[in-house]
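Excluded from the complex is one protein chain; the other protein chains are retained at their positions.
Moving on to chain A:
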Amino acid sequence: MTPRDLLGAALRGLSANKLRSLLTVLGVSIGVGAVIVLVAVGNGSGKAVQSRLEAMGTNLLTVSTSGGGGGFARGQAGPSAQQYALTLADVAALSDKNLAPDVASVAPVMTTSGTATNGDTSYTINQVIGTTPAYLPATNTPVGSGQAFTQQDVDAAARVIVLGQTTASELFGRAQAAVGQTVKLGAVDFEVRGVLASKDSTGFNDPNATAIVPISTLRATQAGYGALSQIVVQAAGKDRVDLAQAEVTQLLTARHQVPADQTSPFRITNSAQILQTSQDTAATFTALLATVAAISLVVGGIGVTNIMLVTVTERTREIGIRKALGARRRTILGQFLIEATLLSLIGGAAGVGAALIVTRFQLAGVEPVLVPSSIGLALGVSAAVGLFFGSMPAHRAAGLRPIDALRHE
């Protein structure tokens, strides 16, 4: 019997009971479709988290003092809070290539909030950041229009400001229109040097509702000369983040004379670690979804077995006739295996088709990202499901003795 004959016989067998075949196909297609869609959703949410984290800047270490970083008002014992407060001297030490060779750049950060006004328009900026020019590349915060302030501006405590997108558009209507204008922050006039490019949200706060000024200016005009809120450290490379973190810890511990028996008062957040953690979480999430989907694929496979068993029982007499006409064991085996595999493959193809359509839409707030290998895998598995779950009924059919099969009523 040629493959074409076998295929023809299998197709005739399947079309003999269209509704039943259709429902079995449906079972498999739901399984296959679920695998592809759920893996795509898991992958999509992983990708979304990753891109958000990358927007925050990679190779980034954020140093802060635990307990909030300064001042007597924060409830800590005064002397120790003073002792562990981050200072510009710390920034200078960390910038030293000899002391911290794996650190690429360091930027001090002081934050405050304030109300900015442009004529009659006023806007409360949640985050006014005082820093140095190194802050922008380190935190992956490019300037959209205009330009950033320079080190000269910092040295001179120049009254210049770079606005976030939201701040600029709130004050000047159009973000681009802000460049070159003057904005009043508190009682001081600032010249708008540039507007930051729009940033995707990484949390609950609008990352565009900011303003950045030279740290010296901020200290002189707004925040006073207290401790730094944070120090932002960029490692020299992706694989040197851990080294940089160790150097930072060591330097700060030495500079602030932290006793050896005390846990470090400095909190260092490592963006690579957060990224890794969230990638691991996403992978676990994807695996979980794939497992659930795989279960439904197995259920679909059991459906194939069930239907093939019914088919074999129903067509026992036909099997007897075929054997009487000279059909060999493997011919019968082949016919029923092909029927089962065909059921699975048609189901698999339908599942892939449905999945391709479904993944075009946003699902539960996640933009699904198809994993091409999941399509191949799902199709392969569906064929394997047909072969595996079809083999038992097919063997039963092939093993029937011709006389028993013929006598079957």
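Assume contacts are C-beta pairs under 8 Å (C-beta built on N, C-alpha and C of every residue); 3 or more make two chains touch, one makes a residue touch a chain; residues count from 1.
In this section, contacts and distances are computed from a predicted model.
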| item | value |
| --- | --- |
| Among "histidine kinase", "FAD-dependent oxidoreductase", "Putative ABC transport system ATP-binding protein" or "Carbohydrate ABC transporter membrane protein 2, CUT1 family", UniProt-listed name of the chain not shown | "Putative ABC transport system ATP-binding protein" |
| Absent-chain contact - pick from A:219, A:256 or A:322 | A:322 |
| Contact residue for the chain not shown (choose from A:95, A:140, A:253 or A:331) | A:331 |
| Residue numbers in chain A that touch the chain omitted from display | 1-2, 5, 12, 16, 317-318, 320-331, 401-403, 406 |
